[in-house]
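Beneath this line is the structure, given in structure tokens, with notes to follow.
Every protein chain of the complex appears in place save one, which is left out.
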Amino acid sequence: MLYVLNMTLFLIGLFIIVRESNLIKKVIGLNIFQSSVFIFYILISKVEGGVPPIISADQSIYSNPLPHVLILTAIVVSIATTSLALALIIRIKDKYGTIEEDDIDLG
Amino acid sequence: MTIALLYILLSVLIVISIYVIISRNLFSVIISTTIFSMVCALIFLLLDAIDVSLTEAAVGAGISTILFLSTIRYVDIIATDTKKSAVPIVILFFLLLISISILIYDLPEPGKANVVNNSQATKYYINNSTTEMGVPNVVTSVLAGYRGFDTLGEVIVIFIAGISVLGILRNTKGRT
Amino acid sequence: MNQIPILIITLPLLLTPILLLIRKINIVYALTLIVSFINISLILALGAEVYNNGSIIYELGGWPAPIGIRLNADLLSCYFLTFINVISFLCLVSSKDIIKHQIHEDNIYLFYIAWLLCNIGFSGIVLTDDIFNLFVFLEISSLSSYFLISQANYKGTLLAAMQYLFIGSIGAVFILLAIGILYAHTGTLNMHDLAMKIGQAKFSESIVFALGLLLAGVGIKSALFPLHGWLIKTYAYAPSIVTTYFAGTSTKIGVYILLRVFLDILNSINPLEYYGLAQFILFISLLGVFLSTLYAVKQKEVKKMLAYSSVAQLGYIIIAIMLLIPDGLTASLIHVVNHSIIKTGLFLIIAVIFINNQNVIIEDLSGLGKKYPILMSCFFILGLGLIGLPITSGFISKWYIITAMLKSEYWYFTFIVLLTSFMTLSYVWVLIEKIYFATNDNDDAINNISIYQMFCIITLTVMTIYLGLETSLTSGIAENISNDFYGVTGK
Partner (left out) sequence: MKHHTVLRIVTKLIIPLILLFGLYIQFHGDYSAGGGFQAGVIIASGFILYNIIFGLEVGFSILSINMTKNLMAIGVLLYIAVGFMGIIQGLNFLEYNSLLSSSKEGQLLGIFLVELGVGLTVSNVMILIFYSFNNMGEKL
């Protein structure tokens, strides 16, 4: 069931990107969209009764570190995409005078 | 206990994202995404991903909020309502949600994903990180050691972000 | 240990931060060219090695497969690597004058850095043997291409870059989630390992979901028919040299991922046959080929016309793959290379002639035949290649595609291919007619086409003719690859 909530988030993010006309809200939708996938990876990495994967003498069960590593990389990709998108938005406002996609008229 | 908390936190995330859809004020939308990131960080913390949690907090609540706020200085703070009709998209949304829910029903429950968490690579990392690398934090040893090539890619990605933003924003005139 | 596979990625990578330190346009340009040239020689050496001795595996950090990341240079990788890097090199050689006119002076060194990084992304995608590493390289190439596109000065450029960013990111996230689901079922990220374990894993609905996501993600990257919208806009509004580069490379990378994922990694569950996916894609692509050719006929802008034609040609490639017989795969591989060369040549000619022009419409081509006799004869030959007439490589690939169709159960598709070829003839003819038979009223000064640009265009044209006469180079390797894929033994 957790996955269903997670996928709801996934779809909401997707629909914000597709439907919204305001570019900043689209970028936020993209962030939500990406976050839902991050949560998915971390959900499968959990081990029942496990602890964070920092090795210590008195523990034997650890959660899976590999998805954590993958998501660290994916978060970096996500912040890179966000900053690029925001820079483009500033230029778009400069050039077209609006950041509403529907209002941009290319003539 | 953890599972119940996860349900609550995920629902909070959904509520926040619905607020993002409804609200027209960009400032409150951005602040709510900051909260979104903090809740995400909390979820990661609950699921033992402390490194990811720290990163999400630093990036989502720190840098990305700063960037969003820097951006809305230049644009109108109130977003106009989209002209597209909501009805078909809501129907499509629920159709997709139902079909995806049916499809993902057989995924292993969190905490019981044995194929993944007993896989060869994972076991190797946990057993050998201290002996081979002397690094107790397995995430660090996998990130910089075993899968160092991915991290090189990650650095390149952030490098591209730097040069791209520099190049895109250069020579835009007439602003204070 | 053979170090060539890693050098192909890391040598240009080593150069990029150095270029950022140097920042002098001329030095940056020279170094970029030198490293691209060294890269091509490395790739040819690698290709020869792989062709003779089989695929080369390179373990990064010395860690064996499921633990670390490794590179796998097989024949398919080398095939894609070669033409992508050759096209990149030719575009770089002819880029200097064009870029000076279209891109802000202070941004030129950043532009070349991004170009190199984009190419590194392509090489990485093709070489890696780790499915998550593939995602990372995909993002490297996508992010740098958003930047490259945004650098033009057309009216729609920024919006095109923005929309490409959104659609590209959606595709990437789809692929990321699909990788996650596959990982959840198999516990491995290495492609070989994954291919083995996915066959042993029990059947599961969520794998179907992952397949759908993968198909959508790859479809976006390769501009599969209903998802092709971004391609038209980016090709029309990117700096013309970037359009030239992407026309030959970026969508072909999508085709590579499609081949790698659906025919190699997931081969043991045979997704395309089992779920009737192949027929579905086949009919969609057929519709796509027809409609986009129709759009191309109606276009007034030359770049958009060529962009729609690209979508149609990609449709042929996808159709040939989806026939699911060895001959189909061979045909598609041949067409990938031939179409890349032809389309790069056509776009390059447009790019060098109209250095300043905003939107090149068909009328702008009037009377160019007299002004640029050599260039326009190249254009004519490449145009013939696009239609698929004899003595050009286009004929060879059309021939292979039609033969493959006749061998499969979809023989009646050949009519559509012939029909769209006639439609292609009609829009190429419109261009040729303007070039040779229309007179030009306004006497614009003739651009100086530098000797390097001339060299590149003539090289591409000669390659088109050469591959049309001497087919063993492309078809020989392509047959080897498809025999490998379908497990046919012997040559």
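Note that the chains take the letters A, B and C in the order they are written out, and that residue 1 is the start of every chain.
Convention: a residue touches a chain if its C-beta (ideal position, glycine included) is under 8 Å from a C-beta of that chain, and two chains touch if they have at least 3 such contacts.
Since we're looking at a predicted model, the values are computed, not measured.
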item: Visible chains in contact with the missing one; value: A, B, C
item: Given A:L11, A:I24, A:I39 or A:I90, the one touching the chain that is not displayed; value: A:I90
item: Residue touching the undisplayed chain, where the options are B:S17, B:T122 or B:N137; value: B:N137
item: Residues of chain C (touch criterion as defined above) contacting the omitted chain; value: 1, 3, 6, 10, 13-14, 16-18, 20-21, 58-62, 106
item: Absent-chain interface as seen on chain B, which is shown; value: 50-51, 53-55, 58-59, 62-63, 66-67, 70-71, 131-137, 139-141, 143-145, 148-149, 151-152, 154-156, 158-159, 161-162, 165-166, 169-170, 172-175
item: For chain A, the residues touching the chain missing from this view; value: 52, 54, 72, 76, 83, 86-87, 90
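Here is the rule we use: only the chains that are shown with their structure count from here on.
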item: Touch-based graph of the chains, sorted into line, ring, star, complete or other; value: complete
item: Chains most often in contact, by C-beta pairs; value: A-B
item: Chain A-chain C separation of Cα centroids, rounded to whole Å; value: 28
item: Distance from the mean Cα position of chain C to that of chain B, given in whole angstrom; value: 31
item: For chain A paired with chain B, centre-to-centre distance based on mean C-alpha positions, whole Å; value: 4
item: Residues of chain A engaged with two or more neighbouring chains; value: 44, 66-67, 70, 73, 77, 80-81, 84, 88-89, 91
item: Residues within chain C bordering two or more other chains; value: 132, 136, 139, 143, 146-147, 150, 183-184, 189
item: Chain B partner contacts - residues on chain A that touch it in the complex; value: 1-9, 11-13, 15-16, 18-22, 24-25, 27-29, 31-32, 35, 38-39, 42-48, 50-56, 62-73, 75-84, 86-91, 93-94, 98-100, 102-103
item: Residues on chain C engaged by chain B in the complex (per definition of touch); value: 13, 16-17, 20, 60-61, 63, 66-69, 104, 106-107, 110-111, 113-114, 117, 120, 124, 130, 132-133, 136-137, 139-140, 143-144, 146-147, 150-151, 181, 183-189, 201, 204-206, 208-209
item: Interfacial residue positions of chain A with respect to chain C in the complex; value: 10, 14, 17, 23, 26, 30, 33-34, 37, 40-41, 44, 66-67, 70, 73-74, 77, 80-81, 84-85, 88-89, 91-92, 95-96, 101, 104, 106-107
